[in-house]
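As you look at this complex, bear in mind that one protein chain is not there, while each of the others sits in place.
We call the chains A and B, going by the order they appear; numbering starts again at 1 in every chain.
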Amino acid sequence: MRGISVEFPGVKALSDVDFRLLPGEVHALMGENGAGKSTLIKALTGVHSPTTGVIHLSGERVTFTAPGQAQAAGISTVYQEVNLCTNLSVAENIMLGREPRRLGGIDGRATRAEAAGLLARIGLTIDPASILASHPIAVQQLVAIARALAVEAQVLVLDEPTSSLDAEEVEELFRIMRVLRAEGVAILFVSHFLDQVYEIADRMTVLRNGALIGEYLPAELSRIELVSAMLGRELGTLHEVQRRSDARHPRAEPVLVASGLGRTGAIEPFDLDIRAGEVVGLAGLLGSGRTELARLLFGADRADTGTLTVNGQSGRPRGPRSAIAQGIAFCSEDRKAEGVVADLTVRDNLVLAMQAARGWARPVPRRTAEAVVAEYIEKLDIRPADPEAIMSTLSGGNQQKVLLARWLITRPRLLILDEPTRGIDVGAKAQIQKVVADLAAEGMAVLFISAELEEVVRVSDRVVVLRDRRKVAELTGDDVSVDHVMSVFAAPHAHTGAVAS
Amino acid sequence: MSTLALSPTRLPQRFLPVMATFVVFVITFGVGSFRYEGFASGQVVANLFVDNSFLIVLAVGMTFVILTGGIDLSVGAVAALSTMIAAAALDAGWPPLLAVLAVLATGTGLGLLMGLVIHHFDVQPFIVTLAGMFLARGLCFLISVESVSIDDPSFRDLATGTIALPGGVTLTYSVLIALAVVLAAVYVLHLTRFGRTVYAIGGSESSARLMGLATTRAKVGVYMVSGFCSALGGLLFSLYMLSGYGLHGVGMELDVIAAVVIGGTLLAGGSGYVAGSVAGVLVLGTVQTLISFEGTLSSWWTKIVIGVLLLAFIALQRLVVRRRP
Partner (left out) sequence: MMRSRLLWPLVALAALLVLNVAVTPSFLELRIQDGHLFGSTVDILRNGAPTVLIAVGMTLVVATRGIDLSVGAVAAIAGSIACTYIAGGGSAVTAVLLALSVCVLLGLWNGFLVSVLGIQPIIATLVLMTAGRGGAMLLTEGQIITVKSSLYREIGAGFLILPIAILISLAVLVAVALLTRRTALGMLIEAVGVNPMASRLAGVHSRTIIWTVYVFAALCAGVAGLMISSNVSAADANNAGLWIEMDAILAVVIGGTSLAGGRYSLAGTLLGALVIQTLTTTVYTIGVPANVTLVFKALVVIAVCLLQSPRTAQLLQKRRKSPRSTSRSPEVAAG
């Protein structure tokens, strides 16, 4: 790809970027959110047409105006969000658009047989005739990869395929990638996990603000150098987020005590207490019940058993509204579906929780609203710093900051953050971690959930470890370390309870 | 990774709504046979098809549209326009075949137009087809404000001609046409890429597009299919009524939508079967027959019963959807 530019009305998403991808290599595309990674991929796969520039495929110049054309040319893509049709069967999803035909119609049996072969190739043993919606997201992601394999692709584009996979599944994916690489397939790989990039990539290209920064070999570029290439600044912000918990002094009085709280099929009954001024980390692999636990505390899902004591009042959580009234706030992991109100302004999004708590009849006075909105835009460095900007035009990291601020404005006693840093750039990530540390220092209780162990360990005073939808350990003090958490994950299973779907 | 292996029991759940519709059909029919002598005759069953052949055809077209998550409010009006064009053309001395072709072309053309507007200008299907409904009704009255009767001998022969089945049961040719349409629709939906794309769009349009499927063609195509079916349904209706009139089939789109929903198709798209829609039409037909057998009940009871049935089936669908993992 040479000199690729993509413009949208009013925005230049990508300017004059060169990118080359060789057969038989895994090439990592790196950059912050908004750097232009997705745009470059979409130009390659025919979703967007470049305004200028040319794409050569195996020496020939190609122009794609629709995803179908790129696929026909041997470019196969797996997107970050599973882009499959959950209402159809696994086999149909894999074969859609290239089903084998017989006697003028689609041959259902051959479709399933071919799909079964592809599933076997990536080591997935599920019934090809089952409906995709009946499988967890991680399996759906693997099905998407099987679909990408169905074409004899010359180029395989993997846009953050690992964000919903657990460690074991990532290994499986890497095994498949290595096999394909050996077969001569060119693989374009995007991931926010630096470890993964260093493990699998042969070469990497860094983008920043829609422009090309450079192409590097992993051996030539240290992690710190890579991060600084992506961020375009010195690493001061990152170093700021050292462990600060030593400076904090959690009070004795718990803000929240859960005893025997549980929900069938979501999480086994657990005990948990969180004190003011401390950050409790929640670690666990995908499907371990992290999010389920958080949703129970907030009342987003109903608990079947147990009680929750908040500020001395005991009972079963009744719903988000009563939780909020008790001073609990919850930032969902699913930013798009459960956080952002896309068509409204940043201002409306910021005051939403505050307004909801006051009820519709008592609007937040204009002056108060202006003041808090301005304060938090500045405090969290939300960009653009325009309260009238429409939420959907912000980048993922800035949207996340708005959502965080939405709760901070309500001054909660307990803040539950479910994957607040997933899928956002390193800069915003560091900023959010810093805010969390500051909040705890000011006396707020924080429950911090993240798939990244280092982050959990760095931010938290205590770490609660979940496995197979059950609380298995609580680490404090010097026990809080990545190694220790990992060893709990890997410990022999005490209970061989079935993993619910 | 073997822990991820799951083998959900898929068949019963997938077909549950359709089976429920058939069960309701059997029950309503059973009630009828129990209460009235002569209800459980072959001819009553045959008449269900004879009296509702046009509805079956319209419901087939609507099923395509609803499977993609769209809706077509214009079907009743396009059917009325078809009766009008057919009647007027025959009245003007056109050969019947030409009249039929003109009708089908108009219906398909209107469908194409609506599909193009919906897809390329991103206007809601509800609004576009509502405008289509106004347009088609208005065009009827532009042709003639009065009802135009059809006197063409070949049309009349086709309308009155019957096929004798064993057991003294007779069918009309309309029924054959309707059944042919149903078979064709099943073939297209399940054995062609167009059909699979229709389901895929209903599941997730953006995914279908990213998978490289021909979504534009399918999205516009379903409205053409619906337009064609409306035109054909209109022709069958004109055989049934032997006239063309701008007030034919007022509110028919609602019956059709009701039939499709009762037939177990999700309005959100992506799930449903043509067979279900046929069953839905039969349920509506049976209710109507029941009420006419009752004699003392006024016709508006039909509407109330349809409303209640709709409610019952929506509740059932909610249960099915909830139970999914």
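Here is the rule we use: a residue touches a chain if its C-beta (ideal position, glycine included) is under 8 Å from a C-beta of that chain, and two chains touch if they have at least 3 such contacts.
None of the values given here were measured: they were computed from a predicted structure.
K.L.:
Pick out which of B:Phe15, B:Phe141 or B:Phe293 touches the chain that's been left out of the picture.
P.N.:
Checking the options B:Phe15, B:Phe141 or B:Phe293, the one contacting the hidden chain is B:Phe141.
K.L.:
I'm checking contacts with the chain that's been left out. Which of A:Tyr79, A:Phe330 or A:Tyr376 qualifies?
P.N.:
Going through A:Tyr79, A:Phe330 or A:Tyr376 one by one, A:Phe330 is the residue touching the chain not shown.
K.L.:
Go through subunit A and note every residue touching the omitted chain.
P.N.:
Contact residues on subunit A toward the absent chain are 9, 51-52, 54, 63, 298, 300, 320-321, 324, 330, 332, 337-344, 348, 352-353, 355-364, 406.
K.L.:
I need the residue numbers on subunit B that touch the omitted chain, in ascending order.
P.N.:
71, 117, 120-124, 126-128, 130-135, 137-142, 145, 246, 254, 257-258, 261, 267-268, 298, 300-304, 306-308, 310-311, 314-315, 318
FYI, only the chains that are shown with their structure count from here on.
K.L.:
Averaged over CA atoms, how far is the centre of subunit A from the centre of subunit B? Could you give it in whole Å?
P.N.:
The separation of the two C-alpha centroids amounts to 44 Å.
K.L.:
Could you pull out which subunit B residues touch subunit A in their complex?
P.N.:
Those residues of subunit B that touch subunit A are 1-8, 10, 14, 187, 190-193, 196-197, 199-200, 202-204, 206-214, 270-271, 324-325.
K.L.:
Under the stated contact criterion, what part of subunit A meets subunit B in this complex?
P.N.:
Result: residues 45, 47, 66-72, 77, 79, 82-89, 92, 96-97, 99, 104-106, 123-127, 129-131, 133-136, 138-139, 147, 168-169, 172, 499, 501 of subunit A touch subunit B.
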